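Take a look at the structure below.
A protein chain is absent from this complex, but the other protein chains hold their places.
This part shows subunit A:
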Amino acid sequence: MTHSRTHAHQATSVADTPGGPVTPDPHTPLTTSLTTLHRHLTARLGEAARAWLDQALDEAAAHPGTHGPISPWELRLAEAGRRCGPEHADAVRVLILHAARADTDALTRVYAQGTAAERRAVLHALPHLVSGPQALPLVEDALRTNDTRLLAAAVGPYAARHLAAHQWRHAVLKCLFTGVPVTEVAELDRRARADAELARMLGDYAAERTAAGRPVPQDLYRVLPLTDPEAGPPAPVTPPPPAADHGTSGAPHPHTAPGADGAHGKES
């Protein structure tokens, strides 16, 4: 029965909804403890997928490390999407990496040889598996891409802990440019507080957008108040009128995706 995992029934949904609401369940919370993650996942996986996962985790725990061109646990990482469903693949892969006790070298290898989905899982695994800054090159690689899924994974807790100020500011700005919600940026409050240079960059960006007659991403007004040295808990998000000298042309457009501009596109 070779067709069994072909999601043919989904053909209808994709045909009917242009990039539409095919969002899976809210993601398994990847920043929670791995125990919680495992419990959450177990509750959601079907029987076959759960059995597969249990076996994959046992196997990874029994045979960690690198064996030949591709280790058994690396094979399990590669097939996690089709075994457990794409919506659970990140969480499953994080658990397998943990079970295999993947160190920075192993994570680097998986990242380098991985699909975008595997790379994203490695980025999510970093805060759980690497205590020092030695895996930063993976975060930096992801931040150079234009793939919003990788960007969102790169600005997680590991980057919050270890990314240097200059790169971190550029990461925040890139989120605004590419429309990655700044809610994805871990410890945004702590890292933005009293960051005068970030405030300047945000102000300049708003001015540039306004000068071009383009909307300023609403998320910019979520970050800007956080740079205040006196900033308390996060303020409610109510974008003020743009502090611009070009009238109202820069007002956020309700139907325009934040930052769907791609002025950064020349980076590629």
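Following the convention adopted for this analysis, a residue touches a chain if its C-beta (ideal position, glycine included) is under 8 Å from a C-beta of that chain, and two chains touch if they have at least 3 such contacts; residues count from 1.
Note that in this section contacts and distances are computed from a predicted model.
Candidate names were "Heme exporter protein B", "Branched-chain amino acid transport system substrate-binding protein", "3-isopropylmalate dehydratase large subunit" or "Hydrolase TatD", and the UniProt protein name of the unshown chain is "Hydrolase TatD". Across the entire complex, the residue among A:32, A:66 or A:113 in touch with the chain not shown is A:113.
Among A:69, A:132 or A:229, only A:69 touches the chain left out of the display.
From the options A:79, A:105, A:189 or A:204, the residue with contact to the chain not on display is A:79. Contacts to the hidden chain, counted on subunit A, fall at residues 2-8, 10-11, 13-15, 17-20, 22-24, 69-70, 74-75, 78-82, 86, 89, 113, 115-119, 145-149, 152, 177-181, 214-215, 253, 255-262, 264-265.
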